[in-house]
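Complex shown without one protein chain; remaining protein chains in place.
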Amino acid sequence: MLELKSLHDRFGYDLTESSFRDNRRIVVPSEKVYYVLEHLWRECGFDMLVEMTAADYLEYPGATDRFGVMYVLLNTTSGERLIVKTHLNLPELELPSVYPLWHSADWMEREVYDMFGITFAGHPDLRRILMPEEFTAYPLRKDYPLKGRGERHNFPVITRAES
Amino acid sequence: MPLTLADTLPTDTDEREYLWTLNFGPQHPATHTTLRLVLTLDGERVVDAVPHIGYLHSGFEKLGEHLDFNQYVTIVDRMNYVSPVANEIAWHHAVEKLLGVELTPRCKYLRTILAELMRLHDHLLNVGTAALDLGAFTAFLYGFQQRENIYDIIEYASGQRFHASYTRVGGVLFDVNNAWVEKVRKFIKEMPPTIDEIDKLLTRNRIFIDRTKGIGVLNKVDAINYGATGPIARASGVVRDLRKDEPYLAYGDLDFKVVCSEGGDCYARYLLRMREMAESLKIIEQALENIPGGPVNVDPGTDLVLPAKPAVYRSIEGLIQHFEVLMPNRGFDVPCEELYAATESPNGELGFYIVADGNVRAYRARTRPPSFIHFAMLPHMIRGYQLSDLVAILGSINIIAAELDR
Partner (left out) sequence: MAVGLPENVFLTRLDAAASWARSNSLWPMPFATACCGIELMATAASRHDMARFGAEVMRFSPRQCDLLIVAGRVVMKMLPVLQRIWLQMPEPKWCISMGACACTGGVFDTYAVVQGVDRFIPVDMYVPGCPPRPEQLLAALIEMQQKIMRTGTFTGREFAKRTTSDGPPPFDRDEVRRLQEASVVPGLDIYTPPGIQLGNTGK
């Protein structure tokens, strides 16, 4: 079992831990998150990055930071799970990429960039993955409306006579 | 032009002139719908493959922020559309964990039976279309015939062939009766001969073996690093199955084996799926014989499920419970927390990361889609193989475009 004390000794005391149902979560400041993840990968045996996602806390009651990025890790030999969370604020939406540690982060980071606008330094190929390349907005942010801003119908119409 | 085939993409532009680019476009006959691969080929050998996705991105996650926990199940259905009820079971597993709801034993067994039926559904389609892409049309038709029987079972329970929207928070939509149990019993008697027929057509078929053995090998270290779960990881030697490692629903009481392999190639994945189908039939049989009686939804007094209609019309408690669930300012008691919960869907680990803010709608409902993670491994798996192997590999890693793009 991972002890928070060993992480506190290495990385300082601004890491907090909480747990809910059976999820264990660690909240890390964004400057240290790469080093914490690297330590978890290299020494603590968390060899699979199951999920990496983000959330926009603009309308969340009691939120202090705008964006949160979550990494869900799994240790395949012992079956232990851990969620590492970090917070970001406009305008510096940048994190170091964890692609050198887990290759599954490749597309997950591209999706977070596409949907939220958070860039990852050191990613091999950071471009939009789900939306078209020419799209300019970040859809999953809370200030983007559900039905879009008219991009979905901006196409030429083909009638019978031409086709 | 060099005499030997290229292994990796050459950096010198002079050498790159003889490589050609093929667009394996969003519309193509290998029926995996709306994926696009831009291949760089040296003759027939694939040097590099760049996938482009997003041709079916419909904004599921944004819709999750505007729909109720019970309404979103209709959308979650449409994600992995070859095993729809499995997605609903995964979503409501996450929601019920968040709300702290304990299901009745009957509901657990019923959901287990449906999850295993959906596993059969998915594996039949996958084996069928993998065979179809390699030219074996008959296996596809045999598989689809049995899938029609499963559609009949789901229709009998919920009213819809697929996209049943059958589960609800704390239970299911309608309870099932003995006639349904008889129908499932009849189905599991008729299913093994079909699996044997598909087996006879494909497993020792010289052409099928030549086209799938040794193709698309994924070793164990890479499988873990790239995040593979489910049949693909188990075929590469990663012994992990969420039904055994983190038991949920009724899997803790049932006796079944987890099928693993060490080959890591397309043939291993095909054999693994066939054996998993046999194991699923065993699970369904055990669950069917032991299905407990009692109510299928949790007690209406907990304000999570709708009470029975006679109670709503005839007693004041029923009416109050009905309003407690449905009125806009009432509803579930949702804690202001975040949760990640996963189940073993036929494709891999299907998890949901739900951020809740006390409202009856999720603040953020993120899906961990197994197809998305597996498709990212494709450039790694295809390098060095030939163009026709691409079709075999695409068929063996079960890519469902709606789960890929959400």
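Residue numbering begins at 1 within each chain, and the chains themselves are lettered A and B in the order written.
Methods note: a residue touches a chain if its C-beta (ideal position, glycine included) is under 8 Å from a C-beta of that chain, and two chains touch if they have at least 3 such contacts.
Being a predicted model, the structure only gives us computed values, none of them experimental.
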Next item on the list: Sort through A:Gly12, A:Pro29, A:Gly122 or A:Pro145 and give me the one touching the missing partner chain.
Entry: A:Pro145
Checklist line | Residues of subunit A in contact with the chain not shown | finding: 131-132, 134-137, 139, 144-163
Item checked: Touching residues (missing chain, whole complex) on subunit B -> 25-29, 31, 33-34, 54-59, 62-63, 74-75, 78, 81-82, 125, 140-141, 144-145, 147-148, 151, 161-163, 401-402, 405
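The rule we apply is simple: only the chains that are shown with their structure count from here on.
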Next item on the list: Find the geometric centre of each of subunit A and subunit B from their Cα atoms only, then give the gap between the two centres in Å, rounded to an integer.
Entry: 23
Margin query: If we count contacts the way the header does, which residues on subunit B are in touch with subunit A in the complex?
Written below: 53-54, 57, 59, 61-63, 65-66, 97-98, 100, 222, 224-227, 229, 238, 240, 245-246, 335-342, 349, 351, 353, 355, 357-358, 363-364, 366, 368, 372-373, 375-376, 380, 405-406
Note to self: Applying the document's contact rule, which stretches of subunit A touch subunit B when the two form their complex?
What the structure shows: 20-21, 23, 25, 47-51, 53, 55-56, 59-62, 70, 72, 76, 79, 81, 83, 102-104, 106-108, 111, 115, 128-132, 139-140, 146
